[in-house]
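Please read through the structure below; I'll follow up with questions.
Note that one protein chain is taken out, while the other chains of the complex remain in position.
Then we have chain A:
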Amino acid sequence: MKQTTLSMDPYNLIITGVGGQGNVLASRLIGNMLSEQGYYITIGESFGAAQRGGAVESHIRVSAQRTYSPQIPKGKAHMVVALEPTEAIRILRDYGNPGVKVLSNMRPVYSMGVICGEQSYPSTEKIKECITASSKASWFVNSTDEALKLGNPIFGNIILIGALAGTNALPLDHKSFEKALLQRMKPDKIDVNLKAFDIGKEMTSA
């Protein structure tokens, strides 16, 4: 077991988003990157009916000591990565605490309530204000916009993995990402994904 120190052990990471945004793939790639380094990984995934436009959340628990249960207890997240900004707020309400950090994509995915005009969607300023007030540190990125520049909004999740690496919250780097990609992607898809990772990393690197 390679012992790299984690800032917290277990480190509790939540990835949240809306069905179809690539949440499950993102959590799997992060899990593989850390598992490869010898950490014990447990990921709890929620999917099923939620796939069709519902909220999808993955709980990733990383430890150098032992295997943890697949659910992060309420109020105990260390980092929330949101593919959709209001999902970050929803997660913070349940799993937030004064020490939590947040990395959020700012591109909204409107819920059916908003689409139908039953609810209103908060402004970007309001979302940022709310996240900043309820976290210790926060990063706001436009990963969907950057992904569109690469030709497909689906790269948004990969850009966020890069951005997470850039925050140095967890030992994630270009090399381990490449290794994780090689395990599950066709060779012709590797380069564009690596590029997406690097774009993301650049966004949050100090």
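Simple rule for what comes next: a contact is a pair of C-beta atoms (placed from the backbone, for glycine too) under 8 Å apart; a residue touches a chain by one contact, two chains touch by 3 or more; residues count from 1.
The working rule: contacts and distances are computed from a predicted model.
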item	value
Identity of the absent chain, which is to be given by its UniProt protein name, from "Probable septum site-determining protein MinC", "Indolepyruvate oxidoreductase subunit IorA", "ATP-binding cassette domain-containing protein" or "Na+/H+ antiporter subunit D"	"Indolepyruvate oxidoreductase subunit IorA"
Which residue of A:15, A:43, A:127 or A:203 touches the chain not shown here	A:43
Interface with the unshown chain - residue positions in chain A	18-20, 27-28, 31-32, 35, 40-55, 67-76, 90, 93-94, 110-117, 120, 144, 148, 153
